[in-house]
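Questions regarding the structure given below will be posed in turn.
Here the complex is missing a single protein chain, while all its other protein chains stay put.
Which chain is which? They are A and B, in the order written, and residues in each are numbered from 1.
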Amino acid sequence: MLKYGLTALAALILALIVYFFVRLVGEAGPAFSKAGLFGFTFGNGWNVSAERFGALPLLVGTLVTSALALLIGVPVAVAGAIYATELCPLRLRTPLTVLVELLAAVPSVVYGLWGIFFLAPKLQGAEQWLADRLSFVPFIGGGLVTIPNYFITGLILAIMILPIVSAISREVMSTVPSDQKEAALGLGATRWEMIRTAVLPYCRSGIVGGAMLGLGRAIGETIAVTILIGDAPQLGRHLFGQGYSLAAVIANEFGEAQGLHRSALFAAGLVLFVLTLLVNGVARMLVARSARPTQSPLAAATLLTDTAAGA
Amino acid sequence: MTPTRSSARVADVSSEGHPRLGRHDWRSPAPAPEPPAGARPGSASGGDAAVENRPGLSVRLEQLRAFYGDAEQLRGVDLEFRPNEVTAIIGPSGCGKSTLIRCINRMHEEIPNARAEGRVMLDDLDVYGPSVDVVAVRRAIGMVFQRPNPFPTMSIFDNVAAGLRLTARRNGDLRPKVEAALRSAGLWGEVSDRLGKPGAGLSGGQQQRLCIARSLAVDPEVILMDEPCSALDPIATLKIEELIADLKTRITIVIVTHNMQQAARVADRTAFMLDGRLIEVGPTQEIFTNPADLRTEEYVTGKFG
Partner (left out) sequence: MSARGATTDPLARFAVSSARRRRDRIARGTILSATLIALVPLVLIIYYLLHRGLGSWSSSLFTTDPTGNTFFKSSSIGGIKSAILGTLEIVALASAISIPIGIGVAVWLVEYGRASRFAHTVRFFVDVLTGVPSIVFGLFIYIVLIVGTGSTYAGYKGAFALALLMLPVVIRSAEVVLVLVPAALRESALALGAPRWRMISSVVLPTALAGMVTGVLLAIARAAGETAPLLFTAGATLKTSSNLGQFMNSLPVQIYSDVTSPTTAVEHRAWGAALTLVVMILIVNLIARLVSRRSRLA
C-alpha cells in the first residue's frame, strides 16, 4: 500500500513540474507571439506604456552582474576553500567553515538592505574614481556613478555566491585522496606546489561546477538585485550605471502588470528559467563527476540549501 | 624534534669521511659492519657496484619516537639503514613499521596531531634539525606508497616529470631524465610509445613502477617503500622485486612488508618490529633461520601475526 501511495506521490511531483512549465509557456505565449521568440529575448527596449517588450536590457543586466559576481566571488571562494582544507591550522577549520556558511544564512533582502544603505553609498566615491580612471574603456569607465548600479549589484552577488562556491570547492577538495597529496610532498613539493600539482588538477571540474552553480544562483537572484541594480528599463551605458535584470523586472513590475505586460513578465520568467536550467545542468554534471557522495547529512543539507537558487 | 643536537656527534661522524668525497671507497659509518650476506649474496658487497655507481647515504634512527595525539606509536627505535643495501622491516599489523618509515622523510608530521621525537640522521645530518628544510628532505628521500598513486590527471610523461618540473625551467631538459627514470624503473619498453597517455590507464603493477620512476626522476639518495606490492599480483610483484635489486646499487632502500617471503627475497638485512619497538635486526638469512629473540622466531615461523 505504502509503495503505491509513495509512487503516486512521486508521479504527482513530476506531473506538477511539467504542468507548471506548460502553463508558464502558455502564459508567456502572447508576448512571444507578438515579438517572436528571438525578437522578445534579444529585442532592445522594454517600454511598458508603448507595449514594446524586448528583453535584451534585462538579459544583459542579468549576465553582466552574474559574470561580475563570478569574477570577484570565485577566486575568493576557491582561495578560502584551499586555505580551509590545506593550509589552516586544524582547530581553525571548523570555525572558518561555519563563518563562511553564516553568509549563506543571511537572506537576500538583507543583502539588498545592507547593500543599498551601507555598501553602495560607501563605495560610490571609489567607484567614481575607478570610473574616471577607466574612462577610456568603453562600457566600463566614464560617466556618472549612480548609487544603484551594475557593479555594486555584481559585488553583492559575489558575496552571496561565496558560500556555495566555497562549500562545493571545499567538498571537492576534501575528496582528494591523501596519497595524492603525499605523492606530491614525497617528491619534495612545497605546500603550494603540492596544491598546484595534486589538489587543483584533481578538483578542477568540481570547482568549475561549483562556480557554475554559483552562476546559476546569481542569475536567479531576485530581491537583492532588484534593490541594487536601479530598475532602469534600458541598457546601462557603463558598468557603474543603472540597469535591470530578468528577475528584477518581474519582482518590480509584476504587481501592477496587466495583459501583454504581464505576459511579457511571464516570458522573462521563462527565459530566466531556461537560462538557470542550462547553467545548473552543466554545473551538476561537473560536480557529480568529481565529488564523492557527501558523507555527512549536515554537509549534504547545507550544500543543498546553499545551491538552491536564491531570491 | 629534539631541539638540542650534539655537535660532538656530528663532528664524530664527519671525521669518518663522507661518501661524496671518497667516491670509490665508500663505507658505512656504522660501527660494526656485518657481512652483507642474505638472500642475494654478492649483490651488496660493495666493490664493483660502488665503483660504477654513486653510493646512497645511510640513514640512522636514534631513539625515534612517534605519536598520534597522545598515543605513542614508536617507542624509541635505534636502527641503521646502510647505503646500498635493502633493509626490510617486518612485523605484525600496527607494530609501527609504516609509521617508522614515514618518520624518515618526515611524512608522518603531515597527519594532523602526529609528531615525532628523536633523531633521523641522513648521513650526518639530523633531518629533524631546526634549520633543515622538510621539502629538501623529501626530495632526498623518495617514497613509494602502498597503493600506486600516479597523478590521475597527468600523462605518463608528466607523472615522471612532476618532481622535475618543480625545479626545472624548460620542458626540453626533461625528456632524457624522464626516459632514464622510466628505464631504471623497467617501464620504458612498455610505455615508450604512449608517454602522452594517462598514467591511470596502466595496470596496477605498471602504475607502481611508474610511481617508482617518478621518485627516481629526482635522483634521491634513499627510497622508502611502504608495502609497495601489497596491491599487486605475483607477476607484478616479481618485477618490482627485480627492480629493487637493481636500484640498490645506487640507492639506499628501506622496504616495509608484511610478506616474509618478500623480505627474504629482496632484503640484505631485516628488522623485526613489535608494538612500536625494534626487536631484532640482522642479515636477512639470520633473522629467518636463526633469530636471537624468541618473539622474532615465533613471528617468522608463523606462530602469530
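Following the convention adopted for this analysis, contacts are C-beta pairs under 8 Å (C-beta built on N, C-alpha and C of every residue); 3 or more make two chains touch, one makes a residue touch a chain.
Not measured: the values here are computed from a predicted model.
**Student:** Would you indicate which residue among B:V137, B:A185, B:M260 or B:V300 is in contact with the undisplayed chain?
**Tutor:** That would be B:V137, which touches the missing chain.
**Student:** Specify the residue from the set A:I82, A:A131 or A:C203 that touches the hidden chain.
**Tutor:** Residue touching the chain left out of view: A:I82.
**Student:** Please identify which residue in A:V100, A:A167, A:A264 or A:L286 touches the non-displayed chain.
**Tutor:** A:V100
**Student:** In the complete complex, which positions of chain A touch the hidden chain?
**Tutor:** Output for chain A: 1-3, 5-7, 9-11, 13-14, 17, 19-20, 23-24, 27, 75-77, 79-80, 82-84, 87-88, 96, 99-100, 102-103, 105-114, 116-119, 159, 162, 166, 188, 190-193, 195, 213, 216, 219-223, 227, 247, 250-251, 254-255, 266, 269, 272-273, 276-277, 279-281, 284, 293-298, 300-302, 304-305, 307-311.
**Student:** List the chain B residues touching the unshown chain?
**Tutor:** 7, 10, 14, 18, 20-21, 57, 122-125, 129, 131-133, 135-137, 139-140, 166-167, 219, 221
Rule of thumb we're sticking to: only the chains that are shown with their structure count from here on.
**Student:** Quick check: how many Å separate the C-alpha centres of chain A and chain B?
**Tutor:** Chain centres of chain A and chain B, defined by C-alpha means, are spaced 50 Å apart.
**Student:** Could you list, by residue number, the parts of chain B that touch chain A in their complex?
**Tutor:** So the residues of chain B in touch with chain A come to 105, 107, 110, 112-113, 135-136, 138-140, 142-143, 145-147, 149-154, 162-163, 165-166, 211, 214-215, 218.
**Student:** Going by the contact rule set out above, which residues of chain A touch chain B in the complex?
**Tutor:** Contact set of chain A toward chain B: 90, 177-190, 193, 197-198, 201-202, 204.
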